[in-house]
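What you see is the complex with one protein chain gone and the rest in place.
Labels run A and B following the written order; every chain starts at residue 1.
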Amino acid sequence: MLLEVRDLHVEFKTRDGVAKAVNGVNYSVDEGETLAVLGESGSGKSVTAQAVMGILDMPPGRIPQGEIFFQGKDLLKLKEDQRRKIRGAEMAMIFQDALSSLNPVLSVGEQLGEMFVVHRGMSKKDSRAKAVELMDRVRIPAAKERVGQYPHQFSGGMRQRIMIAMALALEPKLIIADEPTTALDVTVQAQVMDLLAELQRELNMGLILITHDLGVVADVADKIAVMYAGRIVETAPVKEIYANPAHPYTKGLLESIPRLDQKGQELYAIKGLPPNLLNIPPGCAFNPRCPMAQDICRSKVPPLFDVAEGRQSACHFWKETLDA
Amino acid sequence: MGRYVIRRLLQMIPVFFGATLLIFLMVNVMGDPVAGLCGDRKCDPAVAAQLKKDFGLDQPVWQQYLTYLGNLFTGDFGRAFNGQKVTELMSTAFPVTFRLTLVAIVFEIVIGISLGVLTGLRRGRPIDTGFLLLTLIVISVPTFVTGLLLQLLLGVKWGWVKPAVSPAATFDELLLPGLVLASVSLAYVTRLTRTSVAENARADYVRTAVAKGLPRRRVISRHLLRNSLIPVVTFIGTDVGALMGGAIVTERIFNIHGVGYQLYQGIVRQSSQTVVGFVTILVLVYLVANLIVDLLYAVLDPRIRYA
């Protein structure tokens, strides 16, 4: 297994108390595999990824419990300097907003080349040639001419390509893409997503795709983990989850996608709001919003029940959900 | 870029004329420009009338202003109360004040930015709170009090530095006055750097730099500081003009014969030519410093350069 996250907990100290952002997450990714992590904002999907990358702000963040195995080593037990050498080289991250995630005062060539200078000890001149190569690879036209330009001179799609190029620079084993297409125009989204998937296949990388967009997931992911209030509530191979969700929350998410064959009907929406992380409801965190909630849901936290081979659901009534 | 520079230059012109006109009016219309010419006694009316005629002061004000400006452009700044050419006074005074300002700017850059980065990276910790309070105190105590106290302590009581500055005003003599002149701006630079660093430290691109696996030192120096220092550099640039104009107080405390001293003498002795001449140069320095800052800003921030 390339990456295995075991029982990870992350909390943040805030002025109003301790926010429990991640509450015992388990997931794993293999080489060449794509895991989509799905959830609303505040579900802990990005925080988990940042903990894996080791870029959480600590303090206020804290990891009280958990293990993150990457190529057999527990990252949380490594010294900061060892972790740093893994970041960027062995695992890399693509962020949502490329404009703010790229340094505005350095040329894209410098920012791309920096990877080689720092991790490979390359000279500035050679690193520039590498930068051009990378830009070619993500199909930015006229790479040689544009390598000296600054992020604001590129279009949104081109900027996200630069982010991808930067993540791929050292051919890492694992890529974490945090909402990589959310900030882009719809027409560009597909291009960027296709490029990412293609490069992933080529390099046989593990990919964690964090998104709230079910549409993006269907085409590229192998398996899906749905997160709610800092926990994984359902995990399954991508096809099965679409066909038949085993958790009411997943079901709600799927039903809230507009579909052509349901024209004229009112669109479904999950009622209520995501929980306050300072004060997560007892029992199943989803119970106040769940149409199927019973007394047990308000008192007992559901564990992940095995539904089928490679398929789990954290719902006391997963059977009923499947049959419904 | 070229158009940007030209636009800035054009904007400077009305400011230059406005500021010099304002000072000219204050000195020549509200004050009595000949009063200082007869020494300490009051002028004899006949002599005063003659003097007024000689200096063209019987003409309308706008004409006087134009004549004055015309003279300026030929390098004639008129004469001081003792008959010395104002340009001569300038040639001795400005180098002294330039040195003083230079010392002050170096203090601002070295101490101000270092403290700002230090506190900005440790926002909310005791060291940050401590320095923040210190900067507030420095800002609150007027420069002349800071100056008198430091002169008393360092110069008189402990004898670390000479309490007064010789006419040569060498750099080592100007260290303490330079620090006093810089003090308030230094506190500002610290606070501004701190805010800017703390704000940028949360920026997405810094997170990216960390995610790239760059060493902390490189994240700070190459990514965080490069962006955070843009407003600081522009502040320090504009401060050059302000420091030179504000040197009056410092120069008086340490008896430095620079621009402030000459201006003070000019005002006390009502020598309008001296005052207007020196202020004109100070306004020019301020404007040029601002122009340089604008250009520097464009150099530092590519978003301006290529906009």
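We adopt the following convention: a residue touches a chain if its C-beta (ideal position, glycine included) is under 8 Å from a C-beta of that chain, and two chains touch if they have at least 3 such contacts.
One rule holds for everything that comes next: contacts and distances are computed from a predicted model.
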item	value
Chain left out of the displayed complex - its UniProt protein name, from "Lactate utilization protein C", "Peptide ABC transporter permease", "RNA polymerase sigma-70 factor (ECF subfamily)" or "Multisubunit sodium/proton antiporter, MrpG subunit"	"Peptide ABC transporter permease"
Selected residue (touches chain absent from view) among B:48, B:90 or B:141	B:141
Selected residue (touches chain absent from view) among B:79, B:99 or B:191	B:191
Residue ranges of chain B at the interface with the undisplayed chain	1, 3-4, 7, 11, 14-16, 18-19, 22-23, 26-27, 30-31, 136-137, 139-145, 148-149, 151-152, 156, 181, 184-185, 188, 191-192, 195, 230-231, 234-235, 237-239, 241-246, 248-250, 252-253, 263-264, 267-268, 270, 275, 279, 282-283, 286-287, 290, 293-294, 297-298, 301, 304, 307
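Everything below uses one rule, namely that only the chains that are shown with their structure count from here on.
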item	value
Distance between the centres, which are taken as Cα means, of chain B and chain A, whole angstrom	53
Residue numbers on chain A that touch chain B, as the complex places them	53, 55, 84-89, 92-93, 95, 97, 100-107, 114-115, 118-119, 149-150, 152-153, 166
Interface residues, chain B side, partner chain A - complex	203-205, 207-215, 218, 222-223, 226-227, 230, 300-303, 306
